[in-house]
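Attaching a single structure in structure tokens format; questions to follow.
Removed: one protein chain of the complex. Kept in place: all other protein chains.
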Amino acid sequence: MRITCPLCGDRDRREFYYKGAAVALDRPEPDAGAEAWDEYVFLRDNPAGETRDLWYHADGCGAWLEVRRDTVTHAVLEARLAAEAAR
Amino acid sequence: MAELVAKSPCDGVLPLEIGSVAAREEDLGVITALLPYRAQGAALSERLKAAHGMAFPSPNRATGKAGARAIWAGREQALLLGPAPDPGLADHAALSDQSDAWTAVRLEGEAAEAVLARLVPVDLRGSVFKRGHTVRSQVAHMAGSVTRVGERAFLILVFRSMAATLVHDLKTAMEAVAARG
């Protein structure tokens, strides 16, 4: 699997560390309530199809990326800096 | 009172010459990590140019020349190699002395590209990776930096503590390439 890092270019996924779904960027307010926090920390969808993940270019530039890919076709559709991902 | 004695990272394990390729330790002088603060990138670059003669490098590029070089080293960061950093740079960036943190090796020779093809999962051939180009990637199983500094010469950086591993991996690759004739 290859990911096109916006800074470094096309790289093998072994340079990256996978964290999980990009919803991790939507941190709830401290007082958002138990349900919101439970969902944020413990619950995840498992789509057969398009997913948004967070990958860290650990052996590269050190940027966190939001990667949009398809778990069925294995296509990697888009990778952008997490810092720029509109939230 | 006695003074402390300095040792270099590759003390005792370099130089190495196998086939047409040589690996030598480089003394890069002062190494400073430059990490610009928010919205200070342009100002930093101006100050860097004025003080040291090179602009802040774009991703995957190196500016300056031997003795005073700046290589892009990651997201919004560069390493200044050579001169002690101008104090004015600190107005625009976090500066961190890295002079002792890196193993620096110059790999040179006709087959240097073939040697690196065994270690780095990025295309480093002259047709796409030219002088002044640099990458942050893996060198064997270490995170590192590779910069083309000459027609057949590369500057390889990995953490200081992994010097012996780097030399071992270079040696293995150099032997394998040389044996093919």
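We just call them A and B in the order they show up, numbering each chain from 1.
In this text, contacts are C-beta pairs under 8 Å (C-beta built on N, C-alpha and C of every residue); 3 or more make two chains touch, one makes a residue touch a chain.
Convention: contacts and distances are computed from a predicted model.
Of "Transport permease protein", "Sarcosine oxidase subunit alpha family protein", "Succinate dehydrogenase hydrophobic membrane anchor subunit" or "ABC transporter substrate-binding protein", only "Sarcosine oxidase subunit alpha family protein" is the UniProt protein name of the chain excluded from the display. Contact between subunit B and the unshown chain involves residues 1-9, 33, 35-38, 75-77, 93-94, 96-102, 117-118, 120-123, 125, 127-128, 140-142, 159-165, 168-169, 172-173, 175-176, 178-180. Touching the omitted chain from subunit A are residues 1-2, 10, 12, 17, 19, 24-25, 27-28, 30, 34, 37, 40-42, 54, 56, 58, 62-64, 74-76, 81-83, 85.
Here is the rule we go by: only the chains that are shown with their structure count from here on.
For subunit A in complex with subunit B, the touching residues are 7-9, 11-12, 14-15, 57-63, 81. Subunit B contributes residues 59-60, 74-75, 77, 121-122, 135-138, 143 to its touches with subunit A in the complex.
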